[in-house]
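Just one protein chain is left out here, and the rest sit where they should.
By letter and in written order, the chains are A and B; residue numbering begins at 1 in each of them.
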Amino acid sequence: MRHKILAFILVCLVVARRLDFASPGLAATIAWIVVGAFACVVGALVLARILVRVPRWVGVCLCALVLILGAKSVPHRQESKLNLYIWSAYLAPDTLPEFEKRHGVKVSFDTYDSNEAILAKLQAGNVDYDLVVPSDYMVEILIRENLLAELDKGALKNLKNIDPAFLDKPYDPGNRYSVPYFWGTTGFGYRKDKVPGVIDSWKVLWDPKYRDRITMLDDMRENFSAALHSLGYSSNTTSTAEIQQAKELLMKQKPLLKSYNSGNFHEMLLSGDAWLVQGFNGQVAKAMKENPNIGYCLPKEGCTISFDNLCIPRNAPHRELALLFMDYVMEAEVAAKLVNACYYSTPNRECVPQVSAHIRENSAIFPARENLAHTELIHDVGRAVEAYDAAWTEIKSR
Amino acid sequence: MSQRHSRSSWKAALLDPALGWLLAFFLAPIAVMLVISFARRGTYGGIEWVFGVGNYVRALAPDYLTIYVRTVLMAAATTLICLVMAYPAAYYIALKADPKWRSFYLLLAVVPFWTSFLIRTYAWILLLRTEGLINTMLVGMGLVSEPLKLLYCDSAVLMGLVYGELPFMILPLYSALSRLDTGLLEAAEDLGASPAQAFWTVTVPLTLPGIIVGTVFVFIPSLGAFVTPDLLGGSKSIMIGNRVQDLFASVRDQPFGAAISFLLTLIVLTMLVGAMRVKGRTDSLHGSTI
Partner (left out) sequence: MTASVELAGVSKRYQDQLITDSIDLVVAKGEFLTLLGPSGCGKTTTLRMIGGFEVPDEGTVRINGEDVTSLAPYQRRVNTVFQHYALFPHLTVFENIAYGLRRKGAAAERIREKVARGLDLIQMRGMEKKLPAQLSGGQKQRVAMARALACDPEVLLLDEPMSALDVKLRKEMQVELKHLQRELGLTFIFVTHDQEEALVMSDRIAVMNRGRLEHVGSAEEVYERPRTEFVADFLGVKNFFRGRLEGVAGEGRHRWLTESGLTILSDTAGSARPGDTRQLGVRPEKVYCGEEMSRPMSNQFAGTVDDLLYTGPTTSRRVTLAGGTALEALSPSRPGALAGSEVQVGFDSKNVLVLEAS
């Protein structure tokens, strides 16, 4: 018997591991709560039956009870409360308290660390977020999946504060569904004390002199973006030949790399473990504040630009409140505080005078406008993603 | 399924909580995964219900075979190193240590689990990185002229896996060794076996069930590892777990991810059945179970 229990636990362990993989796209949180409760009770019952031989009907009744209770207990939050789903470290300390005070409501928020999490949550349909902050390409997908609500522009008086250069982008023409919150670029950070000379090109990330001091993001599209731009192609190409050339280039680079790192490349720059790190301007800017020897380069060949945007899900319970909040964060003063706290680039032109001077002068956060000329948004490339994925697998498998 | 089950009516299937459990947590997810694995990625990351075996054909491409081979080799090496390291530890705790201290030693083996695996892995990064503690010390003491490459290589991944899985090997081995009748070792010595011969001809065969369970406990999670190769390997030489994670999270090719997951599950299940067979046989020999 002990043997069987052990085998059983073992199988469950294995399944648990597999479920880890399967959950992002498949599981709705609520379903898991019900299933979890079911698991606990049934598990206890199985044990109990092994130990004391509970009659079968008790087990059946309990199972049924759990299922009924589980189905009933699906939570429905209906108070007047704004539910925010946002990237971590994307709010200033007083952003929410100020809003709560002003409108006499509660704001709660969850954080995520990937756009795919938003997609999964909204697709599952069981959550009641009022406001989400997806990146550009994800806005495109959410619109296509019919998961976003159209915005009532009349309620957004502060929309005028947004620089028109950051509006009307291809992922949401006319900003029917989204307004930009922060924007950023993917260039590379470097150590001025270790990497001398004029740094203005991706080419330095291919320099064998810096073998084992270079990191790239652990992200397929950003890697290809760097390679495609240095080849003079678009980072959204669907041409197999161009993808192949980019792949060759990345393969050539791999032996020079210390690691693929999306999480703490700025810390590696600070500790001196790495001297050249492909990364997002926000993190590099934070590192620049700590160490003046760190620089940020927007490569002249071009690079990725991205927008994180405020959107209201189609089934948001508190649309009015969500619109109020959207308008609120576009106020110049609020937007300035966000920049001062988060170190990201803002699309809000009116707030700039109120931003701390050292941030305003940081070229990673406020790059010269002409340097943005060659930046490019990442789009969903549709079927071509398979070609990218195959090439990326080849790079990673070596 | 046993004959008893196949012959009994659908009622019995509904009535048996154990079967319900198995259905809910094992068969249902696998069935869902299996169905999805034959579907196609929608143009924008959804699932298109057009069925075919394309995903499985892709999953057998040379690049993937390279990754499978590396994954299996990595998991096998992890298992072997864990076995070699855990056996003496378990042997000491079970047979040599003062019984008073036995539970304390076992506790020590489990204590790392009180901290999140991610945090422990980051701690390793701090130790191993170029400007980290170990390299700073080595360079400072003049033992090496320039920092060693300790992090972001296969050996770092291996070390991380061994570190993470070692307790899963120690515990079943301890369980097997603590039930070893030491009288048998005396009998072997009495019959002319040197301590080394007694170890190989008596201790090892009699603790085989523990070795099998430990191997399963270590090999299977190692096979699916993705955090360690990501953080300690710098994601440079990936294992199959990283690929599955990528396919679900960033490429959003759920059908293909499901196909690879299913292949992996199949391999693991085959192994489990094999291991259970061998273990069942040895158990019946020894009249013992773990």
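Just a few scattered comments:
The rule we apply is simple: a residue touches a chain if its C-beta (ideal position, glycine included) is under 8 Å from a C-beta of that chain, and two chains touch if they have at least 3 such contacts.
For clarity, every value in this text was computed on a predicted model and none was experimentally measured.
In the full assembly, the chain not pictured is in contact with B, by the touch criterion defined above. Interface note: of B:Leu27, B:Leu73, B:Ala187 or B:Val273, the residue touching the hidden chain in the full complex is B:Ala187.
Contact with the chain that does not appear here is found for just one residue of B:Val202, B:Val218 or B:Val244, B:Val202. Residues 181, 183-184, 186-194, 197, 201-202, 205-206, 208, 282, 285-287 are the ones on chain B that touch the missing chain.
The definition used in the following text is that only the chains that are shown with their structure count from here on.
Chain centres here are Cα averages; for chain A and chain B they lie 31 Å apart.
Within the complex, the chain A residues that touch chain B are 2-3, 6-8, 10-15, 17-22, 24-26, 35, 38-39, 42-43, 45-46, 49, 56, 59-60, 63, 114, 116, 119, 141, 144-145, 212, 215, 218-220, 254, 257-261, 263, 268, 271-273, 380, 382-383, 385-386, 389-390, 392-394, 396-398.
Listing the residues of chain B that touch chain A in their complex gives 14-18, 20-21, 24-26, 29-30, 32-33, 36, 41, 43-46, 61, 63-64, 66-67, 70, 129-132, 149, 151-152, 213, 216-217, 220-221, 224, 230-231, 233-238, 241-254, 257-258, 261, 264-265, 268-269, 272, 276, 280, 283, 289-290.
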